[in-house]
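Sharing a structure here in structure tokens format.
Only one protein chain is missing from this complex, and each of the others stays in its spot.
Labels run A and B following the written order; every chain starts at residue 1.
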Amino acid sequence: MTATTTSASHGAGQPAERRPRVNARRVLLTVLLAFGAFTMIIPFLWMILTSVKSPAELIEFPPSFWPKEWVWSNYTEALDAAPFATYFRNSLVIATGHTLITVFFGAMAGYALARIPFRGRELIFLGFIAMLMIPTYTKIVPQFLLVKFMPLFGGNDILGQGGSGWLNTWWALLIPGGLSPFAIFLFRQFYLSLPRELEEAARLDGLGEFRIWGQVYTPLVKPAIATVALLTFQDSWNNFLWPLLVTTRDDLRVIQVGLAVFQQEGTTQWAYLMAGTTLATIPMVVLFLVAQRYFIQGFATAGIK
Amino acid sequence: MTIKPPGTASEAASAARRRPRRSIPAGRKLRRAGWLMVAPALAHTILWIAIPVLATLVLSFTDYQVFRAPRWVALENYVELWNDDVFRKATWNTIVYTFFTVPVSMAVAVVIAVLLNQKLRGRTIYRAAFFLPQVTATVAIAMVWLWMYNPQYGLLNGLLSMVGVPRQIWLGDPSLALWSVIAVGIWQGIGMKMLIYLAALQNIDQNLYEAASIDGASKVQQFFSITLPMLKPATFFVFVISIIGAFQVFDQIYVLTDGGPANATTMMTYEVYRSAFQNFRMGMACAQSVVLFAFLIVLTVINRRLTGGDEK
């Protein structure tokens, strides 16, 4: 049950009498997986179903699961409620930016921490992990101050005084959250699990370290790249507080901030909120479907021989 | 190439550190390359995270109400925390939450990852399904769990009533609320962990399995003798990240219980949030964060000592 290749060869090469047992196990497996998957999907389904309900149906008691009437106009009305095209574009730029920065610099640092022996490496690695241990809510004020006092930007002088720094700029949205120690850590673990023969051979061939990283090892950690990209993108796409704090202008706001228009005190417009949220979730589902294609075992023979 | 026992790669790394290489023009050039590659990430992290972390540490010794300049109070915040029943409760809740969510969701995630790594009809759909909670908006997740836990019409009480168990007030009963939150934590934590394990599984050399099959090892034996050991670096990562994540659990509390009833589900990060942004006591929030930080450092060191981390 561990590997694709082995279970596939079972089917082909086994004597016929063993088939029923295998099938029974398969069925049980499928049932279990389907049940598990279903419990995971419910909220998503609920979100979509809620997004097409009428206000009258939403107050029914007990709440209905399946809409009696499908009010698709919730979607168009939700989209009309705010400049979502702008928000969407902004979110896309920021999430893509964060992903590119993170994958590039994160992979580089992760590689060095995993495979290049240099003094202080262990300390730096532990330092990166430690940086994950302070909650957002305490870091966010100092981070905000760093952005505001960024020298020579937004009317600031060289000491960071006098202006608004990076506030209300793309810099504030792109740079501070651009790289997380999380990604560096993850990349390190993946580079660590690769065999050493490759680097020895490459170094003997006279390849420089950057080439070994870029051409020898990195093609082997595509699943890690896909994972980091997916998680970074999703994290950035869903970020609400930071974009809200560092921007005041509507043309710089992002989709999660935009969705908050449906959550007024006491009178949340659930159908619109869920319609907007559904639309905001779709890019990530698509991205997942793309990324997961890299999770196909192809390592065994691909790199080594 | 020959099949190496697990741990080879890390051995290589530490071996490289121990003894000088012979034939390769190693040494300085290699070290410099290492530093160059780490430098951008290091610089970014120092500026955007280490400085704020340092500020947190310093501010934890002050009375900083945001309105006014910080005033040095030495250990006052910590003394207050020591005597604060609510924070003590939050600390205990956080420990309980972490103790139960992390191992369970990790175990489920690794099994699911292994299952979904096989050729299986609808594999892509399953994978997407298990990842969905990770991308579904928190408000939607909260709505559904509030519905599941609803004492009157919730799914859980519906199931219980079928087997004749009286209905429970999942989130309103102080003795049940924390467990209800833990269940959501497990459920929501599976997606990301599964993803990482799934990615890590791709790095395992298939020849290992073939060799083991020839030796007559069963699937379950292979799982324990090959898969798990080969997943060690990933497991170390998932474990550390999960503990950090569990110690900083916030969203679920914020949307499901607001720390209630009567502080039964309040957590350390929730108290940090309350101090910082509801009470405007930034200095206190920093002190609470430092306590949280200390817990995590100790746990991580213990973890590394016990499991040997990912190094041999």
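Heads up, the rule we're going with is that a contact is a pair of C-beta atoms (placed from the backbone, for glycine too) under 8 Å apart; a residue touches a chain by one contact, two chains touch by 3 or more.
As a convention for this text, contacts and distances are computed from a predicted model.
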Discussion item. Considering only the chain that is not displayed, what protein name does its UniProt record carry among "NADH-quinone oxidoreductase subunit I", "Succinate dehydrogenase cytochrome b subunit", "Dissimilatory-type sulfite reductase subunit alpha" or "ABC transporter substrate-binding protein"?
Written reply: "ABC transporter substrate-binding protein"
Response to the item:
Out of B:Lys29, B:Arg88 or B:Lys119, the sole contact with the unshown chain comes from B:Lys29
Discussion item. Among A:Ala37, A:Leu174, A:Leu198 or A:Val254, which one touches the chain that has been omitted from the display?
Written reply: A:Leu174
Item to complete: Based on the whole complex, identify which of A:Ile59, A:Ala201 or A:Val290 touches the chain you can't see.
Response: A:Ile59
Discussion item. Just checking the interface: what residues of subunit B touch the absent partner chain?
Written reply: 29, 33, 36, 40, 63, 65-68, 86, 142-143, 146, 151-152, 167, 169-174, 255-256, 258-263, 274, 276-282
Worksheet item: So that we can see where the missing chain sits, which residues of subunit A does it touch?
Response: 55-56, 58-61, 80-82, 89, 93, 96-97, 100-101, 104-105, 108, 140-141, 144-145, 148-149, 164, 167-171, 174, 208-211, 214, 241, 244-245, 248-252, 260-268, 270
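The definition used in the following text is that only the chains that are shown with their structure count from here on.
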Response to the item:
Distance between the CA centroids of subunit A and subunit B (whole Å) is 15
Worksheet entry | Of subunit A, residues touching subunit B in the complex | 1-8, 29-30, 33-34, 36-44, 46-47, 50, 61-63, 105-106, 108-109, 111-119, 121, 124, 127-143, 146, 175-176, 178-179, 181-182, 184-186, 189-190, 192-197, 199-200, 203-204, 208-210, 213, 220-224, 226-227, 230-231, 234, 238, 263, 270, 273-274, 277, 280-281, 284-285, 288-289, 292, 294-301, 304-305
Worksheet, complete the sentence: Listed in rising order, subunit B residues that touch subunit A in their complex are 1, 4, 8-13, 16-17, 21, 23-24, 26, 29-31, 33-35, 37-38, 40-42, 44-45, 47-53, 55-56, 66, 112, 114-121, 124-137, 139-141, 143-145, 147, 152-153, 187, 190-192, 195-196, 198-207, 209-210, 213, 219-220, 222-223, 226-227, 230, 232-234, 236-237, 240-241, 244, 247-248, 250, 268-269, 272-273, 276-277, 282, 285-286, 289, 292-293, 296-297, 300, 310
